[in-house]
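For this view, one protein chain was removed and the others were kept in their places.
Each chain carries a letter (A, B and C) given by its place in the written order, and its residues are counted from 1.
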Amino acid sequence: MTQQPHLRFVTLLGSLRQGSINGALAKALPALAPADVNIEHLGSIGEFPHYDADIQSAGFPTPVTVMGASILAADAVIIVLPEYNYSVPGVLKNALDWISRLPNTPFAGKPVAIQSASPGALGGARAQYHLRQMLVFLDAHVLNKPEVMIGQAATKIDVQTSVISDVTTCNFVSSQLEALAILVRGRTRN
Amino acid sequence: MTQQPHLRFVTLLGSLRQGSINGALAKALPALAPADVNIEHLGSIGEFPHYDADIQSAGFPTPVTVMGASILAADAVIIVLPEYNYSVPGVLKNALDWISRLPNTPFAGKPVAIQSASPGALGGARAQYHLRQMLVFLDAHVLNKPEVMIGQAATKIDVQTSVISDVTTCNFVSSQLEALAILVRGRTRN
Amino acid sequence: MTQQPHLRFVTLLGSLRQGSINGALAKALPALAPADVNIEHLGSIGEFPHYDADIQSAGFPTPVTVMGASILAADAVIIVLPEYNYSVPGVLKNALDWISRLPNTPFAGKPVAIQSASPGALGGARAQYHLRQMLVFLDAHVLNKPEVMIGQAATKIDVQTSVISDVTTCNFVSSQLEALAILVRGRTRN
Partner (left out) sequence: MTQQPHLRFVTLLGSLRQGSINGALAKALPALAPADVNIEHLGSIGEFPHYDADIQSAGFPTPVTVMGASILAADAVIIVLPEYNYSVPGVLKNALDWISRLPNTPFAGKPVAIQSASPGALGGARAQYHLRQMLVFLDAHVLNKPEVMIGQAATKIDVQTSVISDVTTCNFVSSQLEALAILVRGRTRN
């Protein structure tokens, strides 16, 4: 009887501030993952310069190539993002603008799940649908369900401890990680 | 008989690279404006840091407050942008993320027109509809028509001289500037 | 001292079923309108045939021309809709597909407000942004704020009596009607 190798997921965080509720959400994920899934955090997208084709012509910045290689090597990516102005944070879109131009196309065919948390009722929904449209171009395989949009997030996630205190939310997030693992396994089985 | 005062429009450019076709488009606008409209260019959004609420807490960066004041003082804004990954460039979204948090809400009620140029057939359409959704939150008054989406832009705009060489495109862009002036005049009449 | 004439708003309902929570919401609006605003209900979109250019060639169906004339004559339109499958109900989109082709373009320049109610947390938000995109083409003047998206609607609206039982929601809906009246007055002042 053989055992499946562990899966390796990485989180891509769309917020820079300390004390980010989405940062806390990302940090909570490894403890909620299925037993055969390891989750690691990608570096900060704050180290990317603003995308500029002239910079690209001179060579991709190191943080871009490093993150691209990590995504390429991962079995799946979990993008955790706040919503700014009814869409994706500029700094996260900027990271995608860089990564999308890497010659090894790290997102092509890559399983991706999306999570967002917000103080309002919508939980970042508007940002998620914009992100999904971007990921069509990047040719990612985005998980449909369950969608994780955590409204009134301050009452559900403890930013100090990075723990999801709301049980329903906790179970919901876990179920998405399971669904992502199933998506990955389904794609790689022989 | 009294004369109406000139209107002051400003352009907000969503691309950083030298040789940008959208940069050339923006530069072409002053010569195409109605006689009673002056068009000036806002500074570069490349000087904004990545949005970070912790930076904001320490005070808005000077380029942000300067651009916000210029938008506030203008009669209308023309956003000229490329499409990256089926959406708005991250660097432009980042600028909006900053400006949207200024206490004087520069975009509230502000007439806005959108233009985009791209090498493909769609002319940046996907980016424009995402931008429109952002501008709902910013409470801008976005011009509906005509929409300026310039496909196959390299054949229509001369990047070296910043001249729109295609007559149809030229007239179309002019007609949008006229429509924007009419929108502004209609809102401020007594 | 002159008094302003009353404004005439009409509601366009995107649901057909009896017992619709959005139908109840629409019925609640006249009682919540500013004193100088009358709100009437347009007829049922269920009487429109499926849009078919061949039918149009033979002449617009009467329910279409009647509704178009009512919209044209109104000072503003309030579209009240459920969300189906993350977008606008097909039957409502079908009504817009017909009305958009009327030669008198009833929605052109028309002030429009959007309201939606749903059992889920998002309150129909996804449908509203799709609707806004459609209304760009129809050249309507859509109110930006406040956005009325009523989540957990069954706890806030009494379908039997068509009364909004939740005070916060009630005030919020009223404030949108006021904002719409201000938008209309601002456009028509001399």
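The working rule: contacts are C-beta pairs under 8 Å (C-beta built on N, C-alpha and C of every residue); 3 or more make two chains touch, one makes a residue touch a chain.
Just so it is clear, the model here is predicted, and its values are computed rather than measured.
Asker: Among C:8, C:41, C:130 or C:185, which residue is in touch with the absent chain?
Answerer: C:130
Asker: From the list C:43, C:90 or C:146, pick the residue that touches the absent chain.
Answerer: For the chain that is not drawn, the touching residue is C:90.
Asker: If the hidden chain were put back, which of B:30, B:46, B:61 or B:151 would touch it?
Answerer: Here the residue in touch with the unshown chain is B:151.
Asker: Which parts of chain B are in contact with the chain that was left out?
Answerer: 86, 121-123, 125-126, 129, 149, 151
Asker: Provide the residue numbers of chain A that touch the chain removed from this figure.
Answerer: 129, 132-133, 136, 139-140, 144-145, 147, 186-187, 189-190
Asker: Residue by residue, what part of chain C touches the chain that was omitted?
Answerer: 16-19, 45-46, 50-54, 84-97, 100, 126, 130, 133-134, 136-138
The definition used in the following text is that only the chains that are shown with their structure count from here on.
Asker: Name the most central chain, where centre means the mean of Cα atoms.
Answerer: Given all protein C-alpha atoms shown, the central chain works out to be B.
Asker: Rounded to a whole Å, what is the gap between the Cα centroids of chain A and chain B?
Answerer: The computed centroid separation for chain A versus chain B comes out at 31 Å.
Asker: If you average the Cα atoms of chain A and of chain C to get two centres, how far apart are those centres in Å?
Answerer: That gives a centre separation of 37 Å.
Asker: Which residues does chain B have that touch at least 2 chains other than itself?
Answerer: 133, 136
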